[in-house]
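Working notes, beginning with the structure itself.
All protein chains of the complex are present and in place, except for one that has been dropped.
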């Protein structure tokens, strides 16, 4: 349903055009310093900016903390957070309500619930992720302060333009945010940007891939067998709108390797063991091994496009759909903080569970 | 932990070398005809055979139903099932207990729990999947009888040898089982087989990909937002030993497409709507749309190899590891029923949940 | 934690003196007519009135629906609800922050979390129940419309004054609300009222018992073995502040009976079976049998009293505590809608789960 996590647990609510979207976060450790400012940063990174790649909507998205904090400290009780939906404009979508948009959720929601939000994407809208990001910011603050954990995502491909030229050990969010496409390889970034602009000018859209690295995880996170670290990351990432794939470490490319190449030999690293290669992606047997955890997430091209589409309405009558409204031609730049958020939520939950064994 | 599913819920137990492995299945509908024979089939498909590709272990793996059935009918109460571990031979693994095997779970389990099974893979062993497969067979029987749902997986690549030449609409398990490598494209199967044989002869191993299709799913399965159908499938697949990636529908390749190519236009299909293409993989907004659900799972090369590996022991001392015992040079043929099982468990759970809305 | 229910699931948030209290309700069936007015009724019944028995606080407690509804119909998505905390007055409690109030949660919260809300009861305040009541109102509306289920609670004792003279088959909320003490037996009500007034005049408090009946439950609600109907009701009731006991049907008195007296013989009732007596309280083997479900909940005397109390502060120094602020001398009249709410939440959840078997 709309809850995620076992001990660090979030419950989100809100559609694209209701009074507000938000989240209840249960299991936040007590006595953490926390204010709205700690949360607003990632919300701002998620918000469509005024740049040439984003949409034109002006979403202030100021978060309000409703509970769980007193005198700037968490109480250990649930933290409720709310972001008002200021810019609703349901009129923009009115004409679409009789025609299920191709590769959108209109038809499946209608079939599942016997009703679907007449305006916008309802619960399947990317706007639902605001509650996640607000919760993820708390998780990240905790993980950073307690373990020095760093989570950084970047755009590693758009359409056919990809980069492998990013240093996972050092990449920072500042570098990622250095350009609108959020790809720290500037040569690749330029090609990616051109691709997005071309797609938008063609009233079309384009997909892409986000790579994310999580550094400084303690050894031992992940619960055999169904809540393996990579299994929870996979669920978390595939729960995001527009995602079609997940791979950790060597991923699909690893299937082409021999075991003798793929295995990560152990070496002594300080007081612990480490590995000299990291095809495993920081996870062995579903449990973090102390090496960086890295993974990739595939996003399909935005389903909402301005080009005319031949389709049928709910009654089966053929029709032509031409989307109006404001839409990103490529979602991956804005999805960066959302991917980081889901990683943080997974890790925070597994950290809490592992504390039981201490 | 070791439970999966919300309403059709399994809890597995058992290591590779304890008295037995098994499962408790809660939420099985009452009044289903069910006997051990219904379950044994998939267990037999999972078992290493005597063929040239499998291991030499003779695991009878006869399932015993402990509870939940009377006079051949389910009671609606939990079904306990047990498979004895007959062939334990802990001695084979003895020499390995001081050396964490590269890309195995020895080191991470030891770090997490302060102890690890001295013999075999313990809980991270593929033997743990027996309980899943036994439970999955019940799920499959239910889905087949109630909805005509068909779930078929096959090997779509081994190393660099792949096939796209399988008809998703008609492929059957009989066809898949037509050869040892379980690839219904015979030309590809031959190359794959040669690849596995070559790897084994080199005391090495090789990875591969399994593709799975689920046909005849009713529209409406999948729970927004965290329990989307593809999110639960991703978790399920990445919870399997040796998996490194998951993609649904167009997957990673879809990131290279434009929206106008990728979108699946709606068309009238009988009384309902369908789509003329299926890049979505049968899922829109996380909910099944009535088209076939298909996905791919990446398996890394088997970590246990006969080739000498330079690594360190638990104390950090350099050593050479040379695996003994019996191991598959490629896991994908045997993983076929396990992938099917996890798909069945996900779908059965979502079917139960969706029944609430009827 | 702060969530309750498996399929009809609520997550509450909010302390007594933060910006607001509220709830997220997941699993509400789609296409229900629902507006704030449907929810406000029970909130108003819960609110301290201006009568001689209640406290003087003016809590408007107007609920705002944040999500999950469009054009007056539920979408099947989570319903977020918020009630602002208008009257915070933290100053009233300031002097108490160094002295844990006897039989309050100050000491245990401080020990558990290393911090406690400096003002009011924080999360252990009765104000937390607002979110529950808002959610319960939705559950009740659903149960009433779909099954004709009626849930009515009343005060059956205050101190030593009790009544057994209430007809469970016909008692209505209108009758219950006929007097401030909410006891429909007017003779007993008068004595109870005098008892509360006497306690308050003595700057003291007094306990009481609430009896609740749930009529028209379908046969078959309740999940063996840990989620028996009476087990979930017991958890629900004991999760309410100030509760010390729960009994269903014959309860503790039933322990004094012989089996031949206590057993409820089956009789034909229309198309189904019923029982000629109802010592079972409508539940057999943890599952509803179609007879009225009734139970009793014990509430201790309010812990906050004006009388001087000799106690120690957090450092162990002896001190005298004299509560200021506004407090009910007896909680049971106001707890009536809260008991009903928790019963509704339990039943709604079990109804959803049982639908799986249809």
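Chains: A, B and C, in written order; residue numbering restarts at 1 for each.
Keep in mind that, in the parts below, a residue touches a chain if its C-beta (ideal position, glycine included) is under 8 Å from a C-beta of that chain, and two chains touch if they have at least 3 such contacts.
Just so we're clear, the structure is a prediction, and the values are computed from it rather than from any experiment.
Engineer: Just to verify: which one of B:43, B:63 or B:82 makes contact with the chain not shown?
Structural biologist: If we include the chain that is not displayed, B:82 is the one touching it.
Engineer: Can you say which of A:100, A:224 or A:245 touches the chain missing from this structure?
Structural biologist: Missing-chain contact among the listed residues: A:224.
Engineer: Touching the hidden chain in the complete assembly: which of B:31, B:310 or B:324 does that?
Structural biologist: Going through B:31, B:310 or B:324 one by one, B:31 is the residue touching the chain not shown.
Engineer: Considering the whole complex, not just the chains shown, which residues of chain C touch the missing one?
Structural biologist: 1-4, 12, 100, 102-105, 107-109, 111-114, 121, 123-124, 128, 157-160, 199, 202, 204-209, 219-220, 222-228, 230-239, 241, 243-252, 254-268, 273, 275, 279-281, 283-289, 296, 298-305, 307, 309-312, 314, 316, 354, 357
Engineer: Can you list where chain A touches the absent chain?
Structural biologist: Looking at chain A, the ones touching the missing chain are residues 6-7, 27, 29-30, 76-77, 224, 352-353, 355-358.
Engineer: Determine and list the chain B residues touching the chain excluded from the picture.
Structural biologist: Contacting residues on chain B, toward the hidden partner: 1-3, 9, 11-15, 17-22, 24, 26-27, 30-31, 64-71, 73-80, 82, 112-119, 122-123.
Here is the rule we use: only the chains that are shown with their structure count from here on.
Engineer: Taking CA centroids for every chain, report which one is farthest away from chain A.
Structural biologist: That would be chain C.
Engineer: Would you identify the chain whose C-alpha centroid lies closest to the centroid of all protein C-alpha atoms displayed?
Structural biologist: Centre-most chain by C-alpha means: A.
Engineer: How many angstrom between the C-alpha centroids of chain C and chain A?
Structural biologist: 39
Engineer: How many angstrom lie between the CA centroids of chain A and chain B, rounded to a whole number?
Structural biologist: 26
Engineer: I'd like the Å distance between the centres of chain B and chain C, where a centre is the mean of that chain's Cα atoms.
Structural biologist: Averaging C-alpha atoms per chain gives centres 46 Å apart.
Engineer: Give the residues of chain B touching no fewer than two other chains, as numbers and ranges.
Structural biologist: Those would be 224, 357.
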